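Got a structure for you, written out below as structure tokens; questions coming shortly.
Missing here is one protein chain; the remaining ones are kept as they sit in the complex.
Showing subunit A:
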Amino acid sequence: MRNRHLGFVAAAATLLAAAPLSAIYERWTWLIQCAVAVALIAGAATLARSLRAPLWAQLLGMAATLLLTLTIMFPSGDELLFLIPTPDTFSHFSAMTGFALDDMRSYGVPVPDRPGLQFITVLGVGSVAILVDLLTVSMRRPALAGLPMLAIYSVPVAVYTTSVPPLPFIVGAIGFLWLLAADNVDRVRRFGRRFTGDGRDVDVWEPSPLAAAGRRLAVVGVALAVLVPLAVPGMTSGLLTNVGQGGNGPGGNGRGGRVDLFAKLSGDLNQTAVTDLLKVTTNDPNPFYLRFGVAEQITNDGFKSLSSRGTSVNEGLADPRRNQPDDVRYREYQARIEVTEDFDMPMLPVYSTPIKVDDVEGRWNYDPGRQTLWSTAARSKNKKYGFNFVRADFSPAALRRAEIEDNAGPNQFIDTPPVQQVDELVAQVTRGKSTQYDKVLAIHQYFSEANGFRYNLVTEAGTSGSAIVDFLTNKSGFCQQYASAMAWMVRSAGYPARVAFGFTRGSQSGDSSDSKTWTLTNKNLHAWTEVYFGQDFGWVPFDATPRASVLGATRSAWAPDPDATEEPEATPGATTGPGADPTANPNTPQDEGNDEADLGAGLGDTTPTQSTWPWYTIASAIVILLLLALPAMRRRFLRRSRFRAASTPAGPAVASASGGVTVEVDVASAGRAREDAHAAWAELLDTMVDYRVPIDPTETPRATADRLVKNGLVGGPATDSARLLGQAEERARYARQPLQGGRLSDSLRTVRRAIASQAGRRTRLAAAILPPSVLLRWRLAIVEASIRTVSTAGRIRDVFARWSPRRLLPNRR
């Protein structure tokens, strides 16, 4: 019976502890699923315990319940009777896990409802529920149950790169405290029968050193979990977002190898190591950028990736050369890529536009809209593959003719969040331009050094409250900001645009007669803008990042370097590599700053930008300090009011009962004297609690005063003072007439000083900063609330039981 209550609290506490997950989901579906799973697990645990099953059987029962729940929630369609898992179910589960890992890479927070992520979430929360239940109810170690609960905690802390919303964490902490409180109540209940003389609860908090240590640890842990990521910007290593170094999430080899497909409008790139990611051999003499991902959904913070679609590469790839305009030249090349183990993504980098992929291991799909290769099961790590691609070379003249047909698919990619400054800027930049190409080119040229744009690994904080306005004002950032800002502006001008992710050219490592070999490292990771120019042209790349600062950056004929001195207008079909900028030789020495990659390790390292975080930290520190000061302030207030009470001038000493005959007395002043004595006594008790002098509820005031004297806690003049306080309280409680005319406030002060002088320095400090008397009272309030909740839940259950349809069935015949 008691266990059932505790099991209920354990389940509820697990759900509360999962509250921080709300920070990473857009919607609340996950919570419903988790609640169902946790409830079923709790039910299974109750059943197992009521059958007096041993610990291992309880564990087994709960695990089986979790499995069944997952099977029903995420069916593969091959289950027996929809709920018995088959081998297919398990392979489906592993596929789900794969999806989840993909989703982790391809979505920024908050993520939409994705089955894979939901599967992982239900699995994780369900497992934690099992652990918490076992630790709390079966093993009676609720403090340890904080560890699995903290595990849920750490997920949003690790994932959230900007700021962690504090409320869900507080909710989670309350869940844990509730668990501890409920366990204590329960422990005391089973300790022995409670005295119910007048229906009172006896001793709720048992001062068990283990539980106390656990509570303290838990509080420190929670505080750290909330504070550290707030305070130390460089420390967050995103679980979802890491490349090259750091992150070792599930499925990783300890070095990560993933790129977050989220182009941020602000951020921070910190990166040290250089890791080889790809080796590319191609007969394209002057290759452009390798692509592997696209971000097309715009948010206030930047662009994020939607999910991929498409069909298997085995079904063939579409050829873009359907109706060639005369002045667009297509050339077909081959390329072969070897991926190292440090690039681990569910996508394969290819040159645009691939038309044929051979001998790639695993099941890969081609997304014709994005021109990317992706998979739900396979990964790029250690893959070797070859492909043919057609390289388009657009002349500005051809692009000027481009027209976007209505109702074309990419038209959905033109909306932007309403930011008036950007719209005004775009209007100003594109003034006087008539064609789409001219407008886009004007926007591209706008990101020039002449306009004050600089390359910087860290964005500067701004005050506008809008990341894009900040960037356009500060004019400082790295590829992600340039790519997404240009895409935004192009969209604002009314044309579809998106951000592409991939690699710049890299360094040449081999040269044979007809092909060159390039080595691409994490420093070559890059992001740029693609603008849609209608069906005939498709998506045309524009790289707005200052070229000099990006290793291996190249420029095309239609998007010349705005910082270059030569005439931007290139002669169509002039030189060797159409579209290749002759000046862009990857081997030429570049700027000092360019040894830093553009789209490097640090996508995940993006935290609140440079100068906002101290304010954020200071503000939260102040809030926390205020919260911490609350008990002390409460204590001060209490003491003040009690002292004021105890020092009110006592009424005229009135004749008290003598010889059993009560003399007429001043009722009002007697009442006041009584209150004063109570106030003084309550203050003495709180003082004792604060200075860690034990309080005994079975002790009378007289006995308490005697104990203080006997234990040497008060001595000298304080002896009489303590006795006076005891006597005053005793008479206030039990005599016909309270003690009057006593100088209680002076006595109180004397005794307080005496007790304080006996306490250690640390105790005195604690009494001043976090007075235990106030904390205990608050804790007790939590305990009471918990008792009330549990008993209300019990009552509700009883009501439901009463209305259960089973009662209507004829049970005797």
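Convention: contacts are C-beta pairs under 8 Å (C-beta built on N, C-alpha and C of every residue); 3 or more make two chains touch, one makes a residue touch a chain; residues count from 1.
Rule of thumb we're sticking to: contacts and distances are computed from a predicted model.
Missing chain, UniProt protein name: "MoxR-like ATPase", from among "Aspartyl/glutamyl-tRNA(Asn/Gln) amidotransferase subunit C", "MoxR-like ATPase", "Phosphate transport system permease protein PstA" or "Succinate dehydrogenase/fumarate reductase iron-sulfur subunit". For the options A:304, A:439 or A:674, the residue in contact with the chain missing from this view is A:674.
The hidden chain makes contact, of the residues A:274, A:776 or A:793, with A:776.
Of the candidate positions A:485, A:540, A:645 or A:790, contact with the hidden chain is made by A:645. Note on the undisplayed chain: of the listed residues A:414, A:548 or A:682, the one touching it is A:682. Even with one chain removed from view, subunit A keeps its contact list with that chain: residues 192-193, 195-207, 638, 641-642, 645, 657-661, 674-675, 678-679, 682, 685, 689, 694-700, 702-703, 730-736, 776-777, 779-781, 784.
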